[in-house]
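A single protein chain has been removed from this complex, and every other one stays in its place.
Every chain is named by a letter (A and B) in the order it is written, and numbering of its residues begins at 1.
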Amino acid sequence: MADSNPVIDIESLSKTFGTRRGTSHLAIADISLKVGDGEFVSILGPSGCGKSTLLYIVGGFEAPSTGAVLVDGKPVAGPGPDRGPVFQEFALFPWKTVLGNVMYGLLEQGVDRGQATDRARELLAMVHLSAYGNFYPKELSGGMKQRVAIARTLAYRPKILLMDEPFGALDAHTRTRLQNDLLDIWERDRKTVMFVTHSVEEAVFLSDRVAVMTRSPGRIKEIIPIDLPRPRKRAELLVNRRYQDYVVEIERLMELPPEEAQAS
Amino acid sequence: MTWTRRAGELAVGLLPIVLLLGLWQGLVFLKYAPPTLLPGPVTVFSRFFSLLGDPQFLQHGATTSFRLFSGFALAVAVGVGLGILAVGNRVVAAILRPLIRVLAPVPKIALYPAFILTLGFDHSSKIALVFVDAVFPILLATYQGALSVEPKLVWSARAAGVSQTRALFTIVLMAALPSILTGCRIGLVIACIVVFLSEMINSTDGLGYLLVRAARNFQTVDMFVPIISISILGLILNAAFNALRARLLVGYPEDN
Partner (left out) sequence: MKRIADIPGFPPLMACIGLLVFWDLVARYLAISGLPPAWDALKEVPVILADPEQLLNILSSIRRMVIGFFAALVFAIPVGLLMGRSRAVAAFFNPLLMTIYPVPKAALMPIIMLWLGVGDVSKILVIFLGVSLPVIYHSYQGARAVEQKMLWSAAAMGMGAPARLLRIVLPAALPEIMVGCRTGLVLALITMVTSEMIARQSGVGNILFNSLDLAQYGLVYATILIIGVMGFVLDVLFEKLREAVAGWAQPVHQIAVGSA
């Protein structure tokens, strides 16, 4: 499925950053990855391996040094409403209410206010925040903020979701709940998802495939297809032998000493 | 903090002000200071309040306010506009940064004679001076505030289909608002002070002129009144600005 007609086609991508000392730092090197329509792919790796950079390049927020990203066959030249980002930092607009945040993208795209309000209320219901439309982001907990951010991105119906460690700043309990909710939402319309995380369990639980990265420079070490039945239920998976095997296998992959230790 | 503690601190805070006024009145009352050199606070303030009904005095006040607000409004427009633009455009930033470095610590009041020579003795030269004095704190606060805006806010907007320029003047501007408003408040008080000084140095109307006129005629009471007027105007504007700031920044995190 991934190879036949990819929605995201990453072709030998590299990114070099200039440092303050005038040297250059190779953040990611020669990454190729194809993501199929409706596929949920996780990018898994230790911190500093460049996995977020990879996502930002797909989002069009940063430019690659070499290589290219094709979305639906067209090269990415900048951000666009076909790729909706969700960040670990939530990045909600503090001056807008929850409803205002969710309506933002629609209003900017010229949808009239009435329609935008209806759509935003619908999405708030989907993320279980109907009662919070008139709250400001600062009045919400971290988990609620991330629900708003997800609703804000889904509002303008992106074809692809780019999720940058979206649950990384949340406590364990909230994290599990949001993972379940995300899978519920995904089961409904099966968007293409690129999901960056450093949690092995999270990646295995959510994904169709997991791309494991090494650091300095970031490369894809191996891509593991996760062959587990959907819809997935967390309680069932935890006792599922295959799930456990995947987790152990990937943990081992990540444990292996890096090919060469480098000062980054 | 409990209510009683707050009230207690307020009382402690009023103490030096009351003491100072008391000392002032006492000096006059006990005839240590001749009233020609130091009129008592009661005399000065009653004079101030009686002048509030005097159309001529109010006319001078209106002239000062006009210059103050024109210069300040211009400074806000240019300072905020350039500050935001400098964050979005490398060329603007490359030109602006060294200019600010050189011009910010220069005493702008020294430019006043140049403004008088090129713009004349009337409103324009005073407005120009208020503008150059108020624009730097606003510009700096805007630029620094806009520089530290979380880039992911902009990315979120760009992903929703918003253009780079539009994101700059909506998202970056709004995200930098706390810093911008701080700069504007500093600029406003500076504007207040500078407009008064410009009128003292060279003018035929306005509150500053009233002070100089009174000094020439050795009318000590009338020397105190304009200073009190401009200071009260400054305090009122500062308070009004804080109220406006609280309204505008409803949703923003407290810590700023």
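Rule of thumb we're sticking to: contacts are C-beta pairs under 8 Å (C-beta built on N, C-alpha and C of every residue); 3 or more make two chains touch, one makes a residue touch a chain.
Remember, it's a predicted structure, so these values are computed and weren't measured experimentally.
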item: Interface partners of the hidden chain - shown chains only, full complex considered; value: B
item: Of B:F48, B:Y112, B:W155 or B:Y252, the one touching the omitted chain in the full complex; value: B:Y112
item: Chain not shown, touching residues in chain B; value: 8-10, 12-17, 20, 37-38, 94, 97-114, 116-118, 133, 136-137, 140, 144, 186, 189-190, 192-194, 196-197, 200-201, 208, 211-212, 215, 220, 223-224, 227, 230-231, 233-235, 237-238
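Following the convention adopted for this analysis, only the chains that are shown with their structure count from here on.
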item: Length of the line joining the C-alpha centres of chain A and chain B, rounded to whole Å; value: 47
item: In the complex with chain B, residue positions of chain A that touch it; value: 56, 59-61, 78-81, 83-85, 87, 89, 91, 93-97, 104-105, 108-109, 136-138, 149, 152-153, 156, 158
item: Chain A partner contacts - residues on chain B that touch it in the complex; value: 150-153, 155-162, 166, 171, 174-175, 177, 249-254
